[in-house]
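Other chains of the complex are left out, but the ones given are in their true place.
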Amino acid sequence: MTPVYEGPFELLLNLILKEEVELYEVSLSTIVDRFLVEMEQLEDLDLELATEFLLIASILVELKTRRLLPGRDRLDLDEEFGLWEQRDLLLARLLECKTFKDAAVVLRGLAASAAMSWPRRSGLEERFLGMAPDLLEGVTADDLHDAFLRAMAPRPSVHVDTEHIAPIRVSVADAVVALVSEIPRSGSVTFRHLTRSLVDRIEIVVRFLAVLELYKQGVVEIDQLGAFGDIHVGWRPGADPSDVDLVDAYEG
Amino acid sequence: MSMEEQATVGSWSGEVRRAVEAILMVAIDPVPANLLAQLLEVSTKIIEGECEALAAEFEAENRGFVLVRVAGGYRFQSHPDQGPWVERFVLEGQSSRLTAAALETLAIVAYKQPVSRAQVSAIRGVDVDGVIRTLQQRGYIDEISRDPGPGNAVMFGTTQEFLERMGLDVLDDLPPLGDFVPGPEVVEALERGLRSDPEVATAEASSDGAPSESPEG
């Protein structure tokens, strides 16, 4: 049996971070393919776990497909937003998963060093036993019976759990309003600057969509010097901020 | 009878120490400072001072045992460096090393408490009922409240036993969760791994132009 992955996050985390050694080799395609291969090899996958794996796999496959698609102009903005949101939630959950994995390592260390000491548990000496309170006060034979059943109870069977983190609701329209008040004032700013105050990645994604929207409406110019370089957003000379359509359709 | 009445002025502090030593010797659980204060009729501050002084004394005398503050109370325990000898002695007893899954679940409960099964499960991406049950059976976690919202989900938190097993006095002694938030290189790696931007893909493939903010040298 292949290494037992506790869940899809762990598997994905492992696949991506293993690639970290060669950052330039990181390829979505490889990751998706390996994820699918690992999934196939998982034995005794119960329905719930299988669903989780499938859910993640479908997001990955969609991301991969999108990457292979030429001509992004034809993409529906809503659809793209949805995919970005999914990807972003996935990212957020991977980060959370990694955070607690690292915290668990520290707990293991704490427990290990605490285990080097044994507590004194000798208890009362004989001369004090007579005055100790009767611990069985009020305990009935039925209590004992129930306690025994509790102690011997098998672990509960797996139950269906479909709860997922609720997506954060942020609107592209609000982001457009914010940008329209900011960009003309500064003339040209970097996307990094425009998102400096944002914490949630989904907010950054939404802001990026808002920039794309302004670009589509022809009021801003976008320039990026090289892959991963800062994205410069400049207000197009002569464009009137009051002409901007507030894109209610993209809300939420 | 109070400590002040019983002891002569000169040895008053010494008497508090002796009583603390005697009580801790018969106690099975860590004894809170305020309970000692109540029993000995002195202030909690005095108890804390005496216990610290005692702990320092045993340390200075290079004893094989230590007096520690753990899970909100004081107790005697064997010195960590005597672990190998004590282990030889304590042959019986069930080893119950926690699995990685149990530790991760425990970490989530410790940092997110009160937290429901469903919330833990959502973070881990797997069903956690069995693990939660095990941790509860072992006394590391327990039901501490009910979610007031619909469903009244059981909310879990860590116990005194957890603090004892981790050698912590209070929960705040846990390193802050912020310490574990992945660094920028991990975030970047994850982002890259999930990047779906075709332009970037092309750029990567043809590797034209070094990216200005690559984390790699």
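Letters are used for the chains, namely A and B, taken in the order the chains are written, and counting of residues starts over at 1 for each.
Rule of thumb we're sticking to: a contact is a pair of C-beta atoms (placed from the backbone, for glycine too) under 8 Å apart; a residue touches a chain by one contact, two chains touch by 3 or more.
This is a predicted model, so every value here is computed, not measured.
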With only one chain per type on show, what's the overall stoichiometry?
-> A x1, B x2
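Just so we're on the same page, only the chains that are shown with their structure count from here on.
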For subunit A, which residues are in contact with subunit B within the complex?
-> 6-10, 13, 15-17, 19-20, 23-24, 26, 28, 31, 46, 48-49, 52, 56, 60, 63-64, 66-70, 72, 83, 87, 90-91, 93-108, 110-111, 113-125, 128, 155-156, 158-159, 161, 163-165, 225-230
Please name which positions on subunit B make contact with subunit A in the complex.
-> 24-28, 65-66, 68, 75-81, 83, 86, 90, 98, 100-101, 103-104, 106-108, 110-111, 117-119, 121-127, 129-130, 133-134, 164-168, 175, 177, 180-182, 185-201, 203-204, 207-216
